[in-house]
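Sharing a structure below in structure tokens format, with a few things to ask.
Complex shown without one protein chain; remaining protein chains in place.
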Amino acid sequence: MSDLALAAPLSRPLPKGILLAGPAALLMLLLQIGPLVLVVCAAFTDWQLGGEAPNFVGLDNFRALIADHDFQASVLVTARYTLMVVPGALLLGLGLAMLLQGARRGRTVYQTIFFLPYIATLAAMSIAWQMLLHPSFGPVNQGLAALGLPVANWLRDENTALPVLALIGIWHETGFAMVFFLAALTSVPTELHDAARIDGLGGGWDRFWLVTAPHIAPIALFVLVVLTAHAVMVFDTVALLTQGGPGNATRVLLFVIYQEGFSFFRTNVAATATVFFLAITLTLGMLQLRLGRRGGAA
Amino acid sequence: MSRWRHPLLILAAALMLLPILWAALVSTRPQDAIIGARLLTMPSLDAIAANYGRAVTASPLFGFIGNGIAVCSLILFFQVLIMVPAGYALAKLRFPGRETLWGGVLLGLMVPAPVLAMPLFVMVAMLGLMDSLPALVLPWVVSSLGIFLMRQFFRRVPDEIIEAARLDGLSELELLVRVLLPLARPTLGAFAIISLVAHWNELYWPSIVVTSAERATPPFGVMLFQTQEAGTEYGALMAGALIIALPLVAAFLLLQRRFIEGLVAMK
């Protein structure tokens, strides 16, 4: 190593590392760190885009936001959405992975089909869902009516709009969760299953808890965190299907930020909500990085 | 369990495909059949031609797709151009500020795009770049994930290869392009897929900086299309939605193993 260092020309104006990493560093400063600082700063001012010079207002924005009933409602809506989508996609993803794991035939085909909703542009697929759920000629209502069951205007009813969006969310994310679970299940040593059978745990359930569950627990935790991060950031289905309505029933956090910042141009309010949002996503991001590393990626 | 495996899998597959299949079904029927809920009839070629014809004329669908391709490929091009040398420098070279930069990369990994949208929007507006191609591309040319993946990859490349190349007289740039880049192809492929999927499907940022149909990317185009008068012509609407989703779905079907592995590699 020291020989090499001597062999290399010593008197360069800049270390090679700076030349190679410089563009990335500069752009990160300009496009990520700078904006991040900017948004955090804006949260402490009364700045409105296109308005007068901003004044420092301390924590006023945060107080106002926390006291704001609409904002409280949107936090609650986001939480409810997350609590429906995450367990739903997690359990379905695990279930499908377990079904697939034992399937000898058609594994690739099923995997492709289950993963398709995650790839297919969600905005376009939202339109397809709208068709399925159309109150008068959607097949869902047609089917329910044929069975003599009550029908609903799914996306226009305060009670059903959010669960329906959550259902679409589950549809979108299940394949994503499944792929991770399938990878984890495939990596369970068959020896452990054999040992469990000889030790007397022949039944599927016993063996699941003894062999499979401990092995996939780290992945499950990772998937949980990633799904939560996805769910907290839900936007597409809301923007296309409900616009936050009916009432405030589907006004999720990101949609609030979108409206405040880009429709009403209340920059400071949007910035404050963004900082709140950042706190959540940063926590999830840190967890994700930790768990992902432990999962062996890093 | 094994007796129920395939029935359950088939049921799940049917449910997963239901929206797509239904959209396909609706896109092949005339408007009166759709509204009259008489869909289980024979599809008519006339209706297909009418719906798909209307979909591509009512709004610039191919324009959306063209924009999507332009935006995604430009983003990917710049991302790779920037992340490869940066990842290499972080993995194999010593220079002042390396730890700070690595900290920045990790921070960038944890900050989701929507958080940056507000200040980036302000910057775009101030620079007068609203509703332009640069507004769609520039904010995303540096990818923390990309730098992270490249750094992790280059760390696994043995020093001997690099030292041998240097002894052979290769410059740092030649070393990167001729020796290391070919090795990094799988990682680059995985990243390309992650990047393409993310930016093709992205709705939030385009809906902030795009105001005209000329600049609309596919998801934003869907939104425009839906709110137009043609939005109640359901057959055409479904045809449009399918056309928008098609390029990525087709790519996925062609390369499905690599897609899935690529997205798992994101972990």
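We call the chains A and B, going by the order they appear; numbering starts again at 1 in every chain.
The rule is short, and it goes like this: a contact is a pair of C-beta atoms (placed from the backbone, for glycine too) under 8 Å apart; a residue touches a chain by one contact, two chains touch by 3 or more.
The definition used in the following text is that contacts and distances are computed from a predicted model.
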Complex minus one chain; that chain's UniProt name from "Cell division protein FtsW (Lipid II flippase)", "UDP-glucose 6-dehydrogenase", "ABC transporter ATP-binding protein" or "Acyl carrier protein" is "ABC transporter ATP-binding protein"
Check: shown chains touched by the absent chain are A
Answer key for A:19, A:41, A:103 or A:201 versus the chain not shown reads A:201
It is residues of chain A that touch the chain not shown, namely 189, 191-192, 194-195, 197-202, 206, 210-211, 214-215
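Here is the rule we go by: only the chains that are shown with their structure count from here on.
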The answer for chain A against chain B in the complex is residues 4, 7-8, 15-18, 20-21, 23-25, 27-29, 31-36, 38-39, 42, 49, 96, 99-100, 102-103, 106, 108, 110-129, 131-132, 136-137, 139, 142, 171, 174-176, 179-180, 183, 204, 222, 229, 233, 235-236, 239-240, 254, 257-258, 261-262, 267, 270-271, 274, 277-278, 281-282, 285-286, 288-289, 292, 295, 297-298
Chain B contacts chain A in the complex at 1-2, 5-6, 8-9, 12-13, 15-20, 22-23, 26, 34-37, 39, 82-83, 85-86, 88-90, 93-98, 101, 104-112, 114-123, 125, 138-142, 144, 147, 152, 163, 166-167, 172, 176, 197, 200-201, 203-204, 207-208, 218-220, 222-223, 226, 234, 237-238, 240-242, 244-245, 248-249, 252-253, 256-257, 259-260, 263-265, 267
